[in-house]
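Showing just some of the chains, left in place.
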Amino acid sequence: MKQGLKIAVIGGGSSYTPELVEGFIRDYGDLPVRELWLVDIEAGLNKLNIVGELAKRMVAASGLPIDIHLTTDRRQAIRGADFVSTQMRIGMLEARVRDETIPLRHGVIGQETTGPGGMMKALRTIPVLLDICKDIKELAPQAWLLNFTNPAGMVTEAIHKYGGVRSIGLCNAPIGLIKLVSARYNTQPERIYAEFAGLNHLHWVTRIEVEGEDKLQELLENREQYAASNVPQHGWDPDFLRSLQALPSYYLKYYYLTDFMLQEQLNSTNKGGTRAEVVKRVEDELFKLYSDPQLKEKPKQLEQRGGAYYSEAAVNLMRSLHNGTNDIQTLNVPNRGTIDFLPDDACIEVNCVVTKNGPLPLPLTKIPQPVKGLMHAVKTYEQLAIEAAVNGDRALALQALAHHPLVPSVSTAKALLTEMLEANRDYLPRFFD
Amino acid sequence: MKQGLKIAVIGGGSSYTPELVEGFIRDYGDLPVRELWLVDIEAGLNKLNIVGELAKRMVAASGLPIDIHLTTDRRQAIRGADFVSTQMRIGMLEARVRDETIPLRHGVIGQETTGPGGMMKALRTIPVLLDICKDIKELAPQAWLLNFTNPAGMVTEAIHKYGGVRSIGLCNAPIGLIKLVSARYNTQPERIYAEFAGLNHLHWVTRIEVEGEDKLQELLENREQYAASNVPQHGWDPDFLRSLQALPSYYLKYYYLTDFMLQEQLNSTNKGGTRAEVVKRVEDELFKLYSDPQLKEKPKQLEQRGGAYYSEAAVNLMRSLHNGTNDIQTLNVPNRGTIDFLPDDACIEVNCVVTKNGPLPLPLTKIPQPVKGLMHAVKTYEQLAIEAAVNGDRALALQALAHHPLVPSVSTAKALLTEMLEANRDYLPRFFD
């Protein structure tokens, strides 16, 4: 007889794991986890042990009957799991450094999820996720695969098209926006309703209700606050927002403020610090903290890491799937007519009702007319890149890159592609067989 | 009793007019023109007279019973017309110089139909065309308005949405491609069948049959010929074309080779010659030729002017509409489902069967997957710019420009818009009332 849930976390040695464990402890009543399997690769064994031991101490302190397993045997972890969650980085931070720096040398935005860097990450990551799907199909065919691995939209779409398992993509950005607005209005996150339209890392928020009152206009108009970094509209031109009638995702700055963002990246790289290098330092500090045998809870410092709320999003989703609560969450799911100009099988990021059988996307009440082309252009690139990743097809990869809105010409695309493929050769067997 | 057709040419003082007259003479059997009214504004009266007298000499030499009328009274010309054709430039070549140079100063492509320059031309032109439509609705409600005025796709779409008259947009590029291919294969243009997919100045040719044989692959692959300027594939990267499986319009170089084209524009401007200035010199020479009272035919030199085949396209279309020949021509027409991801009312440039009741777009047999996003992005910009033009709405104009694929940021868009609107103040009453 089944006594509780089995959960497998691929990339369990991640610095995010304590947040996830904290969530499982907090929500145990609604989500009775019996076994938590943290899986990682050999190269990550040291981190896995550090974070795993912290997890064990946290559970022990809670007094709950949750078994923590640490392993490099992915198949054992997956067998019979109810949920599989993935949070991993193929090629580790070294690959991220390359994703961020090679494009910059060609005068193109260097970012790990957006533009050429994001495409390289997708090419490395998608085949690994599809391998994981093979194991799930065989060993836990009823499991839900919750994918956080970036670029989450593309990876989730690839899984839907080629993985043959039940899967949902998640990002921390939507929950982050909710938290920001709730802080701004000094209310509970549950009292905020925001409607998201678009793709992962490319969404627009077209409705924000705070305690049942529409506050979008107020947020778009509030000029004096644009300088403050702790407000949702930080850094955007108020005239532009007002005529757009939507709040763009932070990642849209790479598209709307391309020249400015590029300059900023060049400046910070010249000062000797890509984002990857900053993250590396933060992680080192976190693992030092985690190693403390006295630590029995998630340290506050983790919240300053970029990925805050990732695990909260994951636990919320598992809880709703498990209980069929039919509540609304912002998720990455196949389009199937929700955005009428995108293909049915395109993954989009929108509000969904989470039923026991999975998420159902809610109809969009508004989609800003000006953004349709950009959204379609990025999705077109994504779909080409997914096919390139699955087939190891250079011609498709060239088409993807040449048609990416941030790439200024076919010749730049060609040069970039050649260099980036070569630099990632070890992680791209489908391209270099 | 009606004894033949009445045709009104708005912008009749254009240097293209002799080609049109030549066409009417050549096709008189199928298209019995009784009255040809050449209309122009006061400022163009001198040119109108020069070109009008040449037209009269051409007709006299032909011995055909066609009456040529020269006038500045547009309403008289339109009254009872069967066809109205427009070929005009609001603000004349001076405005074009500004369209081409202001964007360059902001590091953006400067071109009269593509990008910010094209948008300014649209803002100046659309209200004038809608005024002409008012006259047609009143004075010749059954007339066909054939629109050549650039940006032809946007202007035609504006007419369809707001003009209330029967209208078709035309461009010389499709017929030009046919002529190039027919020369390359040493056969008649009638033996070439090419399928066009896309928008005006933003199309891709996805099928080329020469005498019933598919030659697309051969044209895409023929590497040694890319250097030759008299071939369709001139200047494109063969690897890119082969994986795209389509021949892009010449104008697509502004999108696919942005950095290169921008550099070329900067170089030639520095050498003291925008395209507008080159055209001005060519036109001066043409009008000198036209003034010769001995000249009784279209001079060969006209063919070197960029707009070759414009008039051939026009005469072909009038002939097919008049006779209901159900033949196939490449035209700008409302989408109505032909390209499934674009709105029904978007004007597209595709092959059509020309019935007596107007053109019916043929279904596309192929549309390259990679180009969908770019096509949608440019159409999105076009639709916003049309609304801005009709309403004199700066906020919409900002959205249009900020979302144009060639504009690198919202701040550039804002600066450019401010400067260009100001520079065109005289021609933008809807913006400056």
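Order as written gives the chain letters A and B; numbering starts at 1 within each chain.
Note that in this section a contact is a pair of C-beta atoms (placed from the backbone, for glycine too) under 8 Å apart; a residue touches a chain by one contact, two chains touch by 3 or more.
Being a predicted model, the structure only gives us computed values, none of them experimental.
For this complex of identical protein chains, the structure file gives a whole-complex count of 4 copies, while the figure shows 2.
Throughout what follows, only the chains that are shown with their structure count from here on.
Computed centre separation for the pair chain A/chain B is 45 angstrom, with centres defined by C-alpha atoms. By the touch rule above, chain B contacts chain A in their complex via residues 237, 239-240, 242-244, 256-260, 341-342, 369-374, 376-381, 383-384, 395-396, 398-400, 402-403, 405, 408-412, 414.
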